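This is the structure I want to talk about, given as structure tokens.
Here the complex is missing a single protein chain, while all its other protein chains stay put.
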Amino acid sequence: MKKINVAMVGGGFMGKTHSHAWKNAVHFFDLDVQPVMKVICDNNKKTAQQYADNWGWAEIETDWQTLTTRKDIDIIDICVPTYLHHEIAVAAARAGKHIFCEKPIALSAAQAQAMYEAAEASGIVHYLNHNYRRCPAVRLARQLIEEGKIGRIFHWRGAYLQDWIVNPDFPLVWQLQRQYAGAGPHFDLNSHSVDLARYLVGDISRVTAMTSNFITERSVAEAGGPTAFSAKTSRKSTGKVTVEDAAFMVVQFENGALGSFEASRFAPGRKNYNYFEIYGSKGSCAFNFERMNELQVFSRDDPANTQGFRTILATESVHPYMAAWWPPGHIIGYEHEFHHAVVDFLRAIATGGSIEPNFYDGMKAMQVLEGALESAETGKRVTLA
Amino acid sequence: MKKINVAMVGGGFMGKTHSHAWKNAVHFFDLDVQPVMKVICDNNKKTAQQYADNWGWAEIETDWQTLTTRKDIDIIDICVPTYLHHEIAVAAARAGKHIFCEKPIALSAAQAQAMYEAAEASGIVHYLNHNYRRCPAVRLARQLIEEGKIGRIFHWRGAYLQDWIVNPDFPLVWQLQRQYAGAGPHFDLNSHSVDLARYLVGDISRVTAMTSNFITERSVAEAGGPTAFSAKTSRKSTGKVTVEDAAFMVVQFENGALGSFEASRFAPGRKNYNYFEIYGSKGSCAFNFERMNELQVFSRDDPANTQGFRTILATESVHPYMAAWWPPGHIIGYEHEFHHAVVDFLRAIATGGSIEPNFYDGMKAMQVLEGALESAETGKRVTLA
Amino acid sequence: MKKINVAMVGGGFMGKTHSHAWKNAVHFFDLDVQPVMKVICDNNKKTAQQYADNWGWAEIETDWQTLTTRKDIDIIDICVPTYLHHEIAVAAARAGKHIFCEKPIALSAAQAQAMYEAAEASGIVHYLNHNYRRCPAVRLARQLIEEGKIGRIFHWRGAYLQDWIVNPDFPLVWQLQRQYAGAGPHFDLNSHSVDLARYLVGDISRVTAMTSNFITERSVAEAGGPTAFSAKTSRKSTGKVTVEDAAFMVVQFENGALGSFEASRFAPGRKNYNYFEIYGSKGSCAFNFERMNELQVFSRDDPANTQGFRTILATESVHPYMAAWWPPGHIIGYEHEFHHAVVDFLRAIATGGSIEPNFYDGMKAMQVLEGALESAETGKRVTLA
Partner (left out) sequence: MKKINVAMVGGGFMGKTHSHAWKNAVHFFDLDVQPVMKVICDNNKKTAQQYADNWGWAEIETDWQTLTTRKDIDIIDICVPTYLHHEIAVAAARAGKHIFCEKPIALSAAQAQAMYEAAEASGIVHYLNHNYRRCPAVRLARQLIEEGKIGRIFHWRGAYLQDWIVNPDFPLVWQLQRQYAGAGPHFDLNSHSVDLARYLVGDISRVTAMTSNFITERSVAEAGGPTAFSAKTSRKSTGKVTVEDAAFMVVQFENGALGSFEASRFAPGRKNYNYFEIYGSKGSCAFNFERMNELQVFSRDDPANTQGFRTILATESVHPYMAAWWPPGHIIGYEHEFHHAVVDFLRAIATGGSIEPNFYDGMKAMQVLEGALESAETGKRVTLA
């Protein structure tokens, strides 16, 4: 089996899911290429070494730029905070490396566009890791839509709710600082929802939005806490939260559907509540990541006395990706989406094809998100180009 | 027991729930006054007679204006299509009749304000029948908020979804015509949601909104079909739908909470899905009318390892109104809300007090709804006075 | 409309639901006969008078035997504790009165058989009020089974769980004394489940069972507490619980299905959890009374990738009984089952027909329940005749 060398940049939480997927995807899926965990790169050498020791990355680097010059690297996996995506991705693309990039794509639509153009210019395979597209239940929703089971779509209702910063004592991590994260849940969470909406409903043409801040000042993280590639911490004992705490949008899709997006980190009890409902002329479906193995589907074609939302446990071998895993009813978890992403990414490389979502999708979603921020600021509805 | 005479105007679907409540509330609740079903008024004499025969209304009238001149009428119950509310309510108020009025309050905030001023000027008890406030689970939510169990409120997420006009063959009933209904689900459904949001969260200060139409032309209802007080049907075989099919809003509350409202009649599988979630600094709650006996409550005060949304079956004798009904776990239905409304309305009259929601609440909600329509039209966020 | 005179014996909780149904069924359903609330009978005159005053029963009696001799009584509604059913029913039947009888039918299968034989001998309409058969969602389950949607039935899994006597301070009410109740939850709750199982699956041929007691001594109810027709209270400060607290059975049905029944009053959190699941060769269904408007249905005929349990909200006009009530999604409650029972009972009288469940069904179910008690006592499986 042909081998293909991977270098991963960044060693935080996401590096764990990525390492796991690079290591194990090949055990469950038939692949024509085998990923080799060649280099882990983190500007904190100790972190890099820990990743190498624990996950079996063969070598460590502390300067990501060396990766672009090494001939033996085929794939660069970008796992660092958002503000670094643009620079690394553009350099990697120019160096002809395939790119597996964490979301959100970048700090702005302009950065995203530059990434997209660089990637296309060099002909590499570029992937943006909106992992939820590869949840089997979500992919099933897509199949039903493609088969016409939902019909003409009237509504998208998306919400992505978490509660990890409700406590005022939670510190000022990089995700709460605009220079590193670009925005708050609007980029972190709504970016996922917009990606799913584009995947399942289509492009968005108009947006109106409002945002809120509930806690504006937080203690700075302890010294030494931030991992490499993350934000520098202030020396003051508290710092200003420079991103929104919640962002709600109403949109119109190009196909006429009316939609909503609601992202918040101030929803106690919602842990990773990535939720959507889609309503169409033939039926409806609903998804909640916290029960990610299930899809709710309603069909107006069912007999009049037995219509109702079905809870489909998407763990049958006929469901997307599931033949590779366990028997029906033996559910899978969050990390499996990353395995699926690695599989599809490697297959795209092997066949000379492409994969979605990619930097184009990231750019399009970022245009919507920027439009929403503009609307929130100006008080005016924004029409997207 | 003191008797108090009721005259109900209108004999449609709502007349059924009202008649049932006037007749039976007294059997379940201790009341100091006993309502007497004195007059049913409908401009269609046959309809009026049917109501009298079936429900025991003692007399019939066909002209509502006579009611305002009759000395023996204490309460006028307004159960007619929206466009007639203003005229009847103002006249009834001036005649010193207590008013039990169906929602939405009127065609406009100006009409609502006139109703409110007339009612206050004459010192009558006025009630606007947003029945969901008197669902025991909803009232429980209010109690928890008052007790501080939810804390500072961050979010309201309301949706009111139905699917009764998804079929393009559904005819052009009065609810789909602006001159009779004022607006579509925005007035019909969002009015309920805004009333609940004001009850549970507080007043709204800013709103941005978008609306959509999915089916713009429908067949006119069959000749003879419309009941009295309903719209005249056109002679053409089809007519134009002059109200929106869906209306989505994002709002900011005066207390800083960020909220959303989504009303649609194009949500297959949702029958009377009056749904809300409230998130606060101490906890959260969620309600779905289709499971109206339940309230979901999350508390951040629970031990860390046993936090989770509780499904409270609000059928215990400690829950609002429930001591009057059945043992725990023996659930109640839609109509019971109307019984509770009648009980509280009669008690307000007996004690010389007032009841909420009333015409003031209707006026305030209508200002929000009108602001949203303005926003949808102009593309600009609207700040409420 | 022909009038038919009702006399109700007993003025406890059940008298409330019955009075409500006798009073209101006629307002919602087309009936050829109109029930007249003629006599309320309770050996406590004050209770009887309260019922007459509150519910409009025209006259009171304190001796049920006078009812059997009055020519102007057509129906006797038996609403008293179990130990009185047999005597009243046999007398009523012999007097040619139609009988509407609360469940469980009696203290023993022998009593039930005598009731059945007396009723049949006199040609009256006899009804045993296992109200859950007339829940629209349950009746829908029956329709699906009759239409072959479930196929050959493999399993019945029934549970009826409550928690009202978990508190050791709860007093020794008549339901906890064998001489008045016959048995504990086995008669009170399993009788409902066995009735539903017979309705939906068929007759039972073999049974094995075990019972348990968790609290064996309780305080006697306060003096004066028990209403008429209820048990005499002991003078001692505590008394012995003489019925089981929980009864679990495994059964085989005549059609080969393997089933289970689990009744308990010691299940904290379950208020009136009358639950069943049915599994067959074509599909499955599940019901929980605490969400009585819903039926869960699974069909093996659905496409392989969209199979799942549907939550059918049985509130459409196509669902049994629902056309008489509210629009879709506007749910009904516990008491509506009693209205449906009154309607079907009156129609049986009007047409000279019969109604199920009746004393035959009560007798058959009681044979199963007695067999289970025998099994619990002897440790041997019991084959029913």
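Read from first to last, the chains carry the letters A, B and C; within each, the first residue is number 1.
The criterion applied here is as follows: a residue touches a chain if its C-beta (ideal position, glycine included) is under 8 Å from a C-beta of that chain, and two chains touch if they have at least 3 such contacts.
What you are looking at is a predicted structure, and each value in this text was computed from that prediction instead of being measured.
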Residue touching the undisplayed chain, where the options are C:154, C:199, C:289 or C:325: C:154
Which residue of B:87, B:316, B:356 or B:374 touches the chain not shown here: B:316
Hidden-chain contact residue, picked from the options C:281, C:317 or C:351: C:281
Selected from C:33, C:258, C:324 or C:350 as touching the chain missing from the view: C:258
Absent-chain contact - pick from C:309, C:325 or C:360: C:309
Touch list for chain A against the chain that is not drawn: 13, 17, 19-20, 23-24, 27, 54-55, 162, 164, 270-273, 289-293, 313, 315-316, 326-336
Residues belonging to chain C that touch the chain removed from view: 152, 154-155, 157, 159, 161, 166, 206, 208-212, 214, 245-246, 248-252, 256-260, 262, 264, 266-270, 277, 279-284, 298, 300, 307-309, 375, 379-381
Residues of chain B in contact with the chain not shown: 140, 143-144, 149, 294-295, 297, 299, 302, 304-313, 316, 318-319
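Operating definition for what follows: only the chains that are shown with their structure count from here on.
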Relative to chain B, chain with the most remote C-alpha centre: A
Central chain (distance from its CA mean to the mean of all protein CA atoms): B
Length of the line joining the C-alpha centres of chain A and chain C, rounded to whole Å: 55
Chain A-chain B separation of Cα centroids, rounded to whole Å: 41
Multi-partner residues of chain A (each touching 2 or more other chains): 307-309
